[in-house]
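One protein chain is absent from this view; the other protein chains keep their places.
Up next is chain A:
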């Protein structure tokens, strides 16, 4: 069970400003159903760019709902300029803190707010200007640097907890570490948190498996009129589906085990187990 503060529980159980403003002046939408959390924020501003109303709709866990609720409470009465300065730390702080694995919920709030403000002003989000470092979650270097500074992050794992960057395929981890070191120059590198080797996440595995399939495995199968598709990855189990000539081939099971599994173990992870999807 997560340890939630009273404030989180309050905002979760009795959220403020649920709904959608009709004819909103600004709308910010982030997240998706598949990701497990999503937020739609709508705001209304007066002639002096003061936010007069804010409403939200959120799909997600308690911390996602509480972050959205407290955010709407915070920004009503602020000018757009003031609201633009609200950080995810501000949101988390107003909630009395969030479990570290849930910090991205507060970041989701800040992102939706930025999107709504940009929409209000009819401008393109400034963050999109940076260089995308995490392709899986579309996080730019500017966003990472900002999170490092605002939240005094000291490890790649923390960057992932706050921005989700690196939580997908993990290819950007080295780059994230570089950014981290460059951003916190004042701190000697050896004082950065020592990180233990991480287990590959499912998304990381999927990315690497897809690459290996495309580069090393499909060409061989296609020569014989067959093909292979990745269906799912569950722990170390890789579910694939054979296509074309492979489906009627009596040697397909041998192909899977002797060829595909061996290759994937060699190229991706030596504990992978390949099986055919139903």
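Rule of thumb we're sticking to: contacts are C-beta pairs under 8 Å (C-beta built on N, C-alpha and C of every residue); 3 or more make two chains touch, one makes a residue touch a chain; residues count from 1.
Everything below uses one rule, namely that contacts and distances are computed from a predicted model.
Q: Leaving aside the chains you can see, what is the UniProt protein name of the one that's missing? Options: "Alpha-ketoacid dehydrogenase subunit beta", "Putative spermidine/putrescine transport system ATP-binding protein", "DNA ligase (ATP)" or "Cysteine desulfurase".
A: When "Alpha-ketoacid dehydrogenase subunit beta", "Putative spermidine/putrescine transport system ATP-binding protein", "DNA ligase (ATP)" or "Cysteine desulfurase" are compared with UniProt, the left-out chain turns out to be "Cysteine desulfurase".
Q: Using the document's definition of touch, tell me which of A:40, A:94, A:110 or A:208 contacts the absent chain.
A: Candidates A:40, A:94, A:110 or A:208; residue touching the omitted chain: A:40.
Q: Give me the chain A residues in contact with the hidden chain, please.
A: Answer for chain A: residues 2, 9, 12-13, 15, 18, 29, 33-34, 36-40, 57-62, 64-65, 101, 167, 201-203, 232, 234-237, 257, 271, 273, 275, 277-278 touch the chain left out.
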